[in-house]
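A single protein chain has been omitted from the complex, and every remaining protein chain is retained in its original position.
For reference, chains read A, B and C in written order, and residue numbers begin at 1 within each chain.
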């Protein structure tokens, strides 16, 4: 218990890298990831709360049929959050170290993620109105930009693992920027046609994977 | 920090199997399992939100007595989700590796799991109506089929551990197919009698365990 | 990949105990504990949903003052769930192995735990009515009995660690039985006076700790 200061310093020496990040941020890496995972898992499971049926409906069949917008929003948001989660994991798996500002950016990113159950509920109820579609697109653009900010920051500060520094840079950032850009572009589109804006999202969602896979392929072969 | 590429490759060599799955999927196995567990734990705990009592009821006793449908749905769904969780764990415990498509199938499966609090709430309020019972059966059939898809895919791609490749195949897939099948069959039954459909579920639930145990016994003795 | 059956058996040999429990239950011990912790953490955090303020109240101060019943229920249930969680952990920390039926009993126990946010909400709104108090007491008695069932089962089947087999038996089971018993006794009391029943709970809650500490002390010194 009454250890001298120099012995304490010595004890920390063998894991200097870890100690250094701890001095900067004070929280272990794995906890940040676990916390982020928790927010993702809760947000993705809270999506179901948007589906709601009144307790004494006259015609349940018709009420359930009217939930099709809610079910579409549920499926879309589940898939979208699932993909963001995979991307987040891939990114954190490529990090070597992190620091305080990156943790702040990650919390900022999670605040956009945790907002999705709200935007998704509104989309389910107002998917045919411009305002509902714009809200969802704005939320997703926020997620994409907050994610891009993390990636750019981590590269600028040299926080990535050496082996992924080149390949990952080539695909992760552009794919995220593309996703963010298309969501942003879909906002003015929604003022003309909410449906067209939603079709754009599906395009990114499936096209984005295709682009990412391609660029990822280039990254690993080059 | 300035590690050469070949040394990075060497560092990964001793855990080549892990590295390979990581290249395919980018996320560690344990995280997928933890994420799935999180969704299960949240969904099972959100079931309670279906139980709701108005704040200023005249006769609380009568209101509580009218919750018997909700309590039945709560108990049933808790047991059902508990069993799916055990099955999911048993399956993931038998996996040797996983790849991207399996992760996608797992997310698809979790989307059905996370929907249960909604179906359960509807069942609690409309357990005497065909539409309420059909919704629940359809949700469960979705869970079963999404689970079967994972199992079949994992066997086809040789992702299972060698020691379970034979035994597990014999019981896990059929038991799941049986469960999915009975839920599907209960849908037309519900159009005749919602109660009969619900009795069918209880049969699978307890009978399914009996079948699984038997077949599991065969699997381990053979 | 093409490992022979005997080598697979050999690989499992050094952790035969673990393998044995896995054959019985198929899920790793730590996952059961993590899942239980998750349900506890979610249930304890969902308690806050019982506190609700209408969006356009005329006199917010008065509305908030009327939440005192809800705040009492929140504080009580937070403390109670916290104590159950500690007890659950102490019990699982003393387990050497577990089997399928114990997992079933644990799920049954968690179903009572996950019900607490509902009973707590009703208690907050109807703490001066017999039915509200009886519901809460019944829920707690259910938790206590489901917990006692786990403990008794684990002792009967010899699943406890050797060093706690004597001491723990002396205090864990009686303390739980006492808690369950007092909650049961408080049910008829609530028909005479809901307030008296609630005072009984506070007694167990603080007295229970005192009894447990005493008996625990005997257990370790004897």
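In the analysis below, a residue touches a chain if its C-beta (ideal position, glycine included) is under 8 Å from a C-beta of that chain, and two chains touch if they have at least 3 such contacts.
All of these numbers come straight from a predicted model, not from anything done at the bench.
Peer 1: Using the touch definition from the header, name the shown chains in contact with the chain that isn't displayed.
Peer 2: A, C
Peer 1: Kindly state which of the options A:73, A:135 or A:159 is in contact with the chain not pictured.
Peer 2: Considering the complete complex, A:135 is the one touching the chain left out.
Peer 1: Write down which of A:73, A:122, A:160 or A:182 is the residue touching the left-out chain.
Peer 2: Answering carefully, the residue with contact to the hidden chain is A:122.
Peer 1: Considering the entire assembly, which residues of chain C contact the chain that has been omitted?
Peer 2: Its contact residues with the unshown chain are 33-34, 37-38, 40-42, 44-49, 51-53, 55-57, 60-61, 64, 74-75, 78-79, 82, 85-86, 89-90, 93, 96, 158, 161-163, 220.
Peer 1: What residues on chain A make contact with the chain left out of this view?
Peer 2: 1-3, 5, 8-9, 11-12, 22-23, 26-28, 31, 34-35, 38-39, 42-43, 46, 49, 103, 107, 110-111, 114-115, 117-118, 121-122, 125-126, 129, 131-132, 135
Simple rule for what comes next: only the chains that are shown with their structure count from here on.
Peer 1: Quick check of your reading of the touch definition: is the inter-chain graph here a line, ring, star, complete or other?
Peer 2: Graph shape here is a line: each chain touches the next, no loop.
Peer 1: Chain A and chain B are the same sequence; what rotation (0 to 180°, nearest 5) superposes their CA atoms?
Peer 2: A turn of 90 degrees brings the C-alpha atoms of chain A onto chain B.
Peer 1: Where the centres are mean C-alpha positions, what is the separation of chain A from chain C, in Å?
Peer 2: 35
Peer 1: Residues touching two or more other chains, restricted to chain C: which are they?
Peer 2: Counting only residues that touch two or more other chains, chain C contributes none.
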